[in-house]
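Missing here: one protein chain of the complex. Every other protein chain is in place.
As written, the chain order gives the labels A, B and C, with residue 1 at the start of each chain.
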Amino acid sequence: MKVLYFAWVRERIGLPRETVETEATTVADLVEELRAREERYALAFSDLSALRVAVDQELCEFDAPLAGAHEVAFFPPMTGG
Amino acid sequence: MKVLYFAWVRERIGLPRETVETEATTVADLVEELRAREERYALAFSDLSALRVAVDQELCEFDAPLAGAHEVAFFPPMTGG
Amino acid sequence: MRISVQGASFDVGAETANFTAGHSDMGAIVTFTGVVRDNDAGTLDRMEIEHYPGMTEKALTEIAQEAQTRWSLGDVLVIHRHGTLKPGEMIMMVATASRHRKNAFEAAEYLMDYLKSRAPFWKKEFTKDGAEWVDAKDEDETALTRW
Partner (left out) sequence: MRISVQGASFDVGAETANFTAGHSDMGAIVTFTGVVRDNDAGTLDRMEIEHYPGMTEKALTEIAQEAQTRWSLGDVLVIHRHGTLKPGEMIMMVATASRHRKNAFEAAEYLMDYLKSRAPFWKKEFTKDGAEWVDAKDEDETALTRW
């Protein structure tokens, strides 16, 4: 699974993207696995209400399934315009 | 008093502007005097709800006073933009 | 603030570029451009726009000043043509500059609503079958009630 990080999530975790071996079936499960890895992940994912997630480039909720997904991205609320 | 006509009011009366000698104290009085002149004026002023009036280049009501006014203009509702 | 009532055509690109470049302290620029649209039958030959010289400039200035004050605009531009226009030609444009987008949008809509019904312009449409004055629309008068 390709996992991408943007803005301060990228800065806290310290990298823009990585490939993750996971059996997680939902985004929330994947978050739990990442949190358990290292302090910088725990910090980045400490408050999910401050985060947004996209699966295969579509915004979704944290309980979204990961079946068949290729790419998951985590980032703060967007500030375009 | 300078009296101006625009759009179909101008076309019905047959001239864009004229100088009118009048003692009328309100726009409505002036309209009565003009109506009494000739058929084309009576026709142009037959339905005041279809007309708008400006005294000295400010939109006003038909009961507006004419004291001190230099210029009165009659025209249909505006269609700018 | 600039108000221009003119017979000549204008360059919407140059006007927009100038207006935008002049306001780097403003985050939001909105423009509206009105174009002569053909009628549904596709038979419009031309449109003639009559206006009331003197009152037109005065009315547009008052409308623009009101918008500038009410929405704290950094700047306002109003250009409106009169005379003969062909389908596809630009009739008018407004531009507003504000710190935030909500004010820039609202002020531009206010300008349009007011200049539709309160600036002394009258449109006449010419087709091969004759000429007709464009009627004011009830909805344009109604639009003013929201401000």
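Quick notes on this structure:
Note that a residue touches a chain if its C-beta (ideal position, glycine included) is under 8 Å from a C-beta of that chain, and two chains touch if they have at least 3 such contacts.
Just so you know, these numbers come straight off a predicted model, no measurement behind them.
Taking every chain of the complex into account, the omitted one touches A, C.
Within the complete assembly, C:R37 is the residue of C:R2, C:R37 or C:R70 that touches the hidden chain.
Where chain A meets the missing chain, the touching residues are 4, 6-8, 10, 54, 57, 59, 73, 75-81. Mapped onto chain C, the footprint of the missing chain covers residues 11-18, 20, 23-38, 87-88, 90, 99, 101, 104-105, 108-109, 112.
In the analysis below, only the chains that are shown with their structure count from here on.
If you average the Cα atoms of chain B and of chain C, the two centres end up 26 Å apart. Mean C-alpha position of chain A lies 48 Å from that of chain C.
Looking at chain A, no residue sits in touch with two or more other chains.
For chain C, the set of residues touching two or more other chains is empty.
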